[in-house]
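Omission of a single protein chain aside, the complex is shown with its protein chains in their original locations.
Up next, chain A:
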Amino acid sequence: MRTYLDFEKPIAELESKLAEMKRLAEDNKVDVSAATSSLESSIERLRKEIFENLTRWQRVQLSRHPDRPYTLDYIQLMCDEFIELHGDRQVRDDPAMIGGFARIGDQSMMIIGQQKGRNTKQRQHRNFGMPNPEGYRKALRLMKIAEKFNKPIVTLIDTPGAFPGLEAEERGQGEAIARNLKEMFMLKVPVICIVIGEGASGGALGIAIGDRVLMLENTWYSVISPESCSSILWRSWDYKEEAAEALKLTATDMKENRLVDGIIPEPLGGAHLDHEAMSIIIKRVITETLRDLSTLSPEQRIDQRIEKFCAMGVVIE
């Protein structure tokens, strides 16, 4: 059973009509192909129309779609081989942050990302994709391993935020993220960061310092979620749509403000409709970007990485 978002309701209606028509045709052995194909094309037209005019809040909804591919889905679909590596060597293994060596064709690389769960049990196990400090420390450990063996790093960002829990504070959530930011600037190997779902604040940024930071078309990346922003600035949870507008958090907004390097298009209707097509696109982007980055020396990459982030911000002199 597919999940439809509220703004997809008109599509859902037509699709159920189509299914009904096909079922009746089958039962009664009549040819309705003309009717179904016209209905199919109007569904396509409707989908195109809706997806060309998405509001910022609707993009946020898409980024959280329960059928959307997560980090491990992409790894499975993109990579010829993957060996997952666990643990931060200090406290424990954080299931909300996964990573390991992967091979795409003849290129091996380290892939790291936050991981969400598909059902209630998995979601709990993955802590809804909210890493603890040990998740960020595990990510950094793996990045250092990649650097040691001169392998590029790809991070996939999908988190509603770093976990705001008691133990997280005790074990230094702030310090863990801060250290990653500083260390990632000095990594000698190419680093590509791709926001594949939610990019919430420091929890996202903690693995998102790279030579290229890219966002999938229907994702968001900002300093706070629209809901929390609404609760703080409007003192009510009801202004999430206004907050999403104000935060300018979509891929288009972030690219316009030069806070990310590029946008990766999704299949029409969103990545959740076609995991494989989405994976093929991302795989191609990774391969091409790595080729570009490999023409630079480690020093050039580090300099450009630092320069790029240092140019972000708008001030009046």
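Things worth noting here:
Quick note on the criterion: a residue touches a chain if its C-beta (ideal position, glycine included) is under 8 Å from a C-beta of that chain, and two chains touch if they have at least 3 such contacts; residues count from 1.
One rule holds in what follows: contacts and distances are computed from a predicted model.
Taking the options "NADH-quinone oxidoreductase subunit B", "Acetyl-coenzyme A carboxylase carboxyl transferase subunit beta", "tRNA threonylcarbamoyladenosine biosynthesis protein TsaE" or "Multicomponent K+:H+ antiporter subunit A" in turn, only "Acetyl-coenzyme A carboxylase carboxyl transferase subunit beta" matches the UniProt protein name of the chain that is not displayed. Among A:T159, A:S222 or A:T289, only A:S222 touches the chain left out of the display. Within the full complex, the residue among A:A12, A:L39, A:L85 or A:L259 touching the omitted chain is A:L259. Looking at chain A, the residues touching the absent chain are 162-166, 168-175, 177-179, 181-183, 185-186, 201-202, 205-206, 209, 221-224, 229, 232-234, 242-243, 246-249, 253-254, 257, 259, 305-306, 309-310, 312-317.
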